[in-house]
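Only one protein chain is missing from this complex, and each of the others stays in its spot.
Here is chain A:
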Amino acid sequence: MIRFEKVSKAYPGQARPALNSLSIDIQKGEFVFLVGQSGSGKSTALKLMLREQRPTTGRVYVAGKEINRLAGWKVPRLRRQVGTIFQDFRLLANKNVAENVAFAMQVTGHSNREIRQRVPETLELVGLDGKGDRMPDELSGGEQQRVAVARAFINRPMILIADEPTGNLDPGNTVGIMRLLDRINRSGTTIVMATHDVQMVDQMRKRVIELEHGHLVRDQVQGGYGAQF
């Protein structure tokens, strides 16, 4: 589903590359944690998956497409297959919960009938049934992240990329979000999640890919945050 072949990424003006000859292969339906210290290259790897960046050398394949060769006008179609969630939720403050979720369908050209049907279903899936008319500032952090998950998942993407989705949440809400992501993963969606949360990675026992200074230092099935080779 996602493959990096000897991928390096160097930013102009920086002495060290953000990624250095990284090769990873993530299969359909996998749940993968991407761990490492700040500056290890996690965010760059996620940006390459979303084609927000292009590799300096090497090849990145996402959903069967080599992103470096993908024409600009085809990028939106790729992104419809990749949902994204972030630490800061990125909700629109002037839209209510249902409108925030519906926004992802509206701007990708779905009909009103489809939107009316799928928004309540997805809100129910993420545990926000009955909260569609609330504004984002009326919700807790955990609930706001659920809205973000609903928005990322409403177009039923093949891949869900999560960049520190529990970074702003308390332990209770973190567990709730992780359970939700696990449920989505069980429905067949591939999940790649960058995180610093040691406890959560240890508990989930999923595949762990660890980066350090842009190098792959660990790729372990059912790993923990601090496990060694």
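Here is the rule we use: a residue touches a chain if its C-beta (ideal position, glycine included) is under 8 Å from a C-beta of that chain, and two chains touch if they have at least 3 such contacts; residues count from 1.
Note that in this section contacts and distances are computed from a predicted model.
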Notebook entry, point to check: According to its UniProt record, what is the protein name of the omitted chain, chosen from "Spore coat associated protein JA (CotJA)", "Cell division protein FtsX", "Sulfate/thiosulfate transporter permease subunit" or "Cation acetate symporter"?
Noted result: "Cell division protein FtsX"
Check: Which of A:Q27, A:T108 or A:S140 touches the chain that is not shown?
Finding: A:T108
Next item on the list: Check the options A:K42, A:R118 or A:R151 and report the residue that touches the missing chain.
Entry: A:R151
Next item on the list: May I ask which residue of A:K6, A:K28, A:R54 or A:R77 touches the chain that does not appear here?
Entry: A:R77
Check: List the chain A residues touching the unshown chain?
Finding: 50, 72-73, 75-81, 83-84, 90, 92, 103-104, 106-110, 112, 151-152, 155
